[in-house]
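The complex appears here without one of its protein chains, the remainder shown in place.
Chain lettering (A, B and C) follows the sequence in which the chains are written, and residue indices restart at 1 in each chain.
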Amino acid sequence: MSYNTFGHLFRVTTWGESHGPALGATVDGCPPGVALDAGMLQHWLDRRKPGQSRHTTQRREPDAVEILSGVYEGHTTGTPIQLMIRNVDQRSRDYGNIADTFRPGHADITYFQKYGLRDPRGGGRSSARETAARVAAGGVARAVLQSLLPDLRIMGYMVAMGPHRIDRARFDASQIDQNPFWVPDAQAAEDWARVLDRTRKDGNSLGALIEVTASGAPAGLGAPVYAKLDTDLAAAMMSINAVKGVEIGAGMDAASLTGTENADEIDMGADGPVYRTNKAGGILGGISTGQELVVRFAVKPTSSITTPRDSILRDGSPNTVVTKGRHDPCVGIRAVPVAEAMMACVLLDHLLLHRAQTGATGPLGDIGA
Amino acid sequence: MSYNTFGHLFRVTTWGESHGPALGATVDGCPPGVALDAGMLQHWLDRRKPGQSRHTTQRREPDAVEILSGVYEGHTTGTPIQLMIRNVDQRSRDYGNIADTFRPGHADITYFQKYGLRDPRGGGRSSARETAARVAAGGVARAVLQSLLPDLRIMGYMVAMGPHRIDRARFDASQIDQNPFWVPDAQAAEDWARVLDRTRKDGNSLGALIEVTASGAPAGLGAPVYAKLDTDLAAAMMSINAVKGVEIGAGMDAASLTGTENADEIDMGADGPVYRTNKAGGILGGISTGQELVVRFAVKPTSSITTPRDSILRDGSPNTVVTKGRHDPCVGIRAVPVAEAMMACVLLDHLLLHRAQTGATGPLGDIGA
Amino acid sequence: MSYNTFGHLFRVTTWGESHGPALGATVDGCPPGVALDAGMLQHWLDRRKPGQSRHTTQRREPDAVEILSGVYEGHTTGTPIQLMIRNVDQRSRDYGNIADTFRPGHADITYFQKYGLRDPRGGGRSSARETAARVAAGGVARAVLQSLLPDLRIMGYMVAMGPHRIDRARFDASQIDQNPFWVPDAQAAEDWARVLDRTRKDGNSLGALIEVTASGAPAGLGAPVYAKLDTDLAAAMMSINAVKGVEIGAGMDAASLTGTENADEIDMGADGPVYRTNKAGGILGGISTGQELVVRFAVKPTSSITTPRDSILRDGSPNTVVTKGRHDPCVGIRAVPVAEAMMACVLLDHLLLHRAQTGATGPLGDIGA
Partner (left out) sequence: MSYNTFGHLFRVTTWGESHGPALGATVDGCPPGVALDAGMLQHWLDRRKPGQSRHTTQRREPDAVEILSGVYEGHTTGTPIQLMIRNVDQRSRDYGNIADTFRPGHADITYFQKYGLRDPRGGGRSSARETAARVAAGGVARAVLQSLLPDLRIMGYMVAMGPHRIDRARFDASQIDQNPFWVPDAQAAEDWARVLDRTRKDGNSLGALIEVTASGAPAGLGAPVYAKLDTDLAAAMMSINAVKGVEIGAGMDAASLTGTENADEIDMGADGPVYRTNKAGGILGGISTGQELVVRFAVKPTSSITTPRDSILRDGSPNTVVTKGRHDPCVGIRAVPVAEAMMACVLLDHLLLHRAQTGATGPLGDIGA
C-alpha cells in the first residue's frame, strides 16, 4: 500500500481530480477468465452517482465507466484493467473564488502546504469524486469474488446521521435500497429526510456513522502481523475522504468490557465452530473466524458549508469562508457504496494472499474432523 | 505494508514467537550517521517490560536487546539493523494443557484454522510479546527523529480502563510516568489500582482506551490517497494485539457533529496558521496540519482469564476453558509504549516519504510569505 | 516492482493492449511543481513512433499522448499522472488467422498457458506497443531529472544489428539522431540499411545490441543489497520485450578478466575521484561512482517472420506458421528510446530513494575535504 495504490496482490491505483478531464482506477493482479463488462461496473457506480436525490450534491455526473484494457471478449485476461470515468459537469467557476482560500476542516490548506501548489478546482485530488474510481474497482473485485466465494454478501448502510441513530430493533435490510440514506430503518429514513433538509437550509452539514458487513467469508483470511484483516480494513476505510474513526465488532466499546463479556463463546455446529456472540466482529488475531465481518466508521460533516467560518488567505490575511457550490450536506451518505467497494477489494486481496501462501481459499485447519 | 513488515521506507519486519528462543525486528531503510546504541533502545523496552508492577504479567523477561547489524562505532550505517531479544522465562508447561484448546476471544482458533497448525506455547506469534520488537524498532525511529525533528514530542497514556474514564479536568502529563497505568490523572491511578486488583481476583480482565499524541510534527506529512497519515496511523494501531478501534481527533464522535462544530477555524499566528480547535486531530485530507496529532484506540480485555468460558476442542467436542498462566489483567496498559513506538515509526516513515518526493522535511507551501 | 508496476518511489504502472482502445501509464510518486505538458512527452514518443522509416513496422500510430491527471496549469501537483495513448491503426483482421496459433519464439503460447485465455490481437499485452507507455512515463522522469540533475545526459544507441557491430573507432554521438538505426557510426547506418532491406525481403529478422549511457549522475545512487542500481537497471532492461541479456560496464567480458585488469585505478581530480578506466560501468557495490553509467542489452530478432516455422495449434495438431502483418524486421531499433526511458525512470527513482534516506541528492561522504 503506497501513495495512490491500495492492496497487496489485487492492487488498485486510483488517479484523477475532481475537475480534470477524467478519473479512474488501474486494477492490477486480477485473476484471469472472470466474466466482466462495463455494465457490471456501472451497476455499482450508479449507486454512488451524485444527484440522485435532493440529499446529495446536485452535480450531474453520469459516471459512465469505460474499460480500456485487461478484458477481452467479456473476460478478464489477467493483465491490468484500466477503468476510466470522464468528468462531464465541472463548473470550475463555482470554485474560482476560493483559489487562495482554505476552508476550515478541509484539505485545501494541507495540500497547499505539502506540495507548494494545488489544483483548487473542486478540491482537486482531495475531492470525494476520487471515490467513484474505488467503486469501479470494487465492481471488479465483486465479479471475481462472485466466482470464488459465491455465498459472500457485502452490505453497507448508515447507522447514524449526526446525533440521530437508527433503532437496531427496527433493523430491516430490505429497506436499505429503498431510501436515499441507505438506512435499514424506514422510520429513520423519513425522519432523516426532514433533518437533512433543515440542515441544508441552515447552511450546515452533518456527520454520519456507516456500518459495512460481509457474511459468507471463510475462516482463515488475514495475514499476521502487519497485514491483518482488521488492519487492512481499518486502512481501507480510513483512506476514504472525511473518515475519522474505524472500528471492528465491539470497536471502541471493547475498551469498557470485561474479559467475560468480551469472550465470544464457541459451540460446535454442523459446519464448524458457531459463536454465541460476535464482539470480535468476525476477526481474531487479525484472521477471520468465519463469522460475519462487521466494520463501522465515522464520517465527519462536509466542510464545505454556507455558514461563514473564520480562516486565512494564502497571504496570511484573515478571511471569512462561505462555500457555495454543489456540496453534499452529508457526505457520509455516498460513503456507503464506497465502503462496500473497499470491503470487496480487501476481501479479494486477502483471499489471493491466503491462496498464495496455502493453496486454498478456505481454512487449512479442520476443526472436528 | 505486507505480512510482517510495516512501513514504506522505514521498514520494520518483526519476527519471533512468545516461547521461541528469541524475537526481534529487522529495521531497513534507516538513515545513516545517527547515534545509536543498545542502551538507547533498552530505555524504551524497560517501559514495556513485563512484571514491573502487580498489574501486569508476572513473567520475568529482562527484554535485553542486542544490536546485531547496521551500527558501527555507535552510528547507524544505513544498512539493515537487526535487533534481537532473547526469550528467557518461557514456562511452556503453563500452556501444555491448552494445546488443543481454543480460548474464546483469542487467536488460538484462527491461527489453527488458517495454517492447519500452530505454535500454542504462550500464543506463539499472536502473543503480545511480539510488541517488544516494535518498541525496540520504535527506539530506532526515535533516535532518527531526534536528529530530524528535535521538537517532536510523542506521548502515550491511558484514558480509560474498562468503564472508568479519566477526568480530563485533572489531566497532568507529569503524572504519566508516576504510576503503573501511564495515566495522566493521579486520582485515576489510585482508583484503578483497586479496580484492577479486584478484577484479577475475580478471574476477569478489563479493556482500555489509549491516547497517543505527537506535538512538533511539521505540516505536510502524509501521502494521499492510500498512504494518508491517518490511514497509516490507523493501520499501525490496529495491528497491535487486541485493538478493536482507532480514531483520529474527534474520531467516532465526528459522526454526530455539524459542519459548523467540526470546522477548526484558522487564524494567522507568528509562525503560520493557528487553529482554534483540533477536531481534525492534526490531519486534514490525510496530511498533517502542524497541530498536535491525536490518535486514540481501544484495546479489548485480555482473553486469557480464569473464569470458565465455553469453547470446543480441536476435535469439535465441547470444552470449558480456564486459562491459568501469567496474563495481564489489562493488556492495554502495556500497549501504551507500543503505541508510542508505532507513532514514531509512522512519523519517521512519512518524514522520509515527504523528503523523497519534495526534498524537504517540512511544508513546501509557505502561508503568509 | 510487481506485476505491471516498476519503481520504488517513482512508480510507473503501464496498462493496455496492442489492439485495445488505448494504452498508457499511471505515474505515481512524482515530485510536485515540475513544469510538464503533453508536448514535452510527445517529443520522446515521436522518437519511438512506428512507421518513421521503412525499417520499422508500417503500422501508422500517431502515439498522441494525453495527460488526464496530476498536472495543473502546466506543473505537476504531486498526485498521480495518468498518461493515455489512443490506439488508432488496429487492423485486427491481420491477426485473425493466428488466434489459435503459437508463433515460435513468441509469448503467444505462454500467455495462453498461464492464463487459459489471451487477447491474440497483435500480441495483446505482450506486444511491443506497451513500450510506448514507458516512453511517455520516461518523459515525466526526464522533466523531473532536468530540474534535479541539470547536467545529466542519457544517450541510447545501437552497437550491433545481427552479427554486424559498429566500429568503436568511428563512434560519433552526433550521428545517432541522423539515421533510422540510432547508430553512432555513419558507415554502419549505410551498411545496415542494405542488410535490413535484404533481411526483410528474405522474410527474416535480426537481433540487436543496444547501449545506453548516462553521464552527470552523482556518486551515491543505489540501494544495497536487493535494489542495487545495477540490479534495478538489469530488471528495467530485461523487462523490455525481447531482451535476453543485460550487462553493466565490462559486462559478460568481466568473467575473462584478471583482478589487475578489472581494477579501475583512481586519481584525485579537481571535483573528486577520477577513474582511469570504467570497467565498472559506473557502479561499484550497487552504488554509482559518479562515472558514466554504461548498460548494454541484447534484443532477440522479431519472432513474427514470413519464413515458415513449425509449430502446433491450440488443439495440439501440427501447424506451419507464416506471420504476415506489419512487423519490425529488427525490433531492437525501437528499443533505443525505450531503454533511454527506463534509464531515466531508474535514475529518478534512485535519486528519490537516496534523498529519502540521506536528505541529499548527492554523496554524503566528501573525499578530499
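Convention: contacts are C-beta pairs under 8 Å (C-beta built on N, C-alpha and C of every residue); 3 or more make two chains touch, one makes a residue touch a chain.
Remember, predicted model here, so these are calculated numbers, not experimental data.
J.: From the list C:S18, C:T56 or C:T289, pick the residue that touches the absent chain.
T.: Residue touching the absent chain, from the options given: C:T289.
J.: Check each of C:D28, C:D63 or C:E130 against the chain that is not shown and name the one that touches it.
T.: The one listed residue touching the chain not shown is C:E130.
J.: One chain isn't shown here. Among C:A208, C:L293 or C:A344, which residue touches it?
T.: C:A208
J.: Touching the absent chain: which residues on chain C qualify?
T.: These residues touch the chain not displayed: 1-6, 8, 14, 102-107, 109-118, 125-126, 130, 160, 162-163, 199, 204-209, 219-228, 230-232, 234-235, 238-239, 241, 244-268, 273, 276, 279-281, 283-290, 298-303, 305, 307, 309-312, 314-318, 332, 354, 358, 363-369.
J.: Could you pull out which residues of chain B are in touch with the chain that's been left out?
T.: Against the missing chain, chain B presents residues 2-5, 11, 13-17, 20-24, 26, 28-29, 32-33, 66, 68-70, 72, 75, 77-82, 84, 114-119, 124-125.
J.: Under the stated touch rule, tell me which residues of chain A contact the chain that is not displayed.
T.: Answer for chain A: residues 9, 29-33, 78-79, 224, 352-353, 355-359, 361, 364 touch the chain left out.
Convention: only the chains that are shown with their structure count from here on.
J.: Which chain would you call central, comparing Cα centres to the global Cα centre?
T.: Located nearest the centre of all protein C-alpha atoms is chain A.
J.: How many Å are there between the centre of chain B and the centre of chain C, using C-alpha atoms for each centre?
T.: 45
J.: State, to the nearest whole Å, the distance from the C-alpha centre of chain A to the C-alpha centre of chain B.
T.: Averaging C-alpha atoms per chain gives centres 26 Å apart.
J.: What is the distance in Å between the mean C-alpha positions of chain A and chain C?
T.: 39
J.: Mind pulling the chain A residues that touch 2 or more other chains?
T.: Correct list: 2-5, 14, 114-118, 125.
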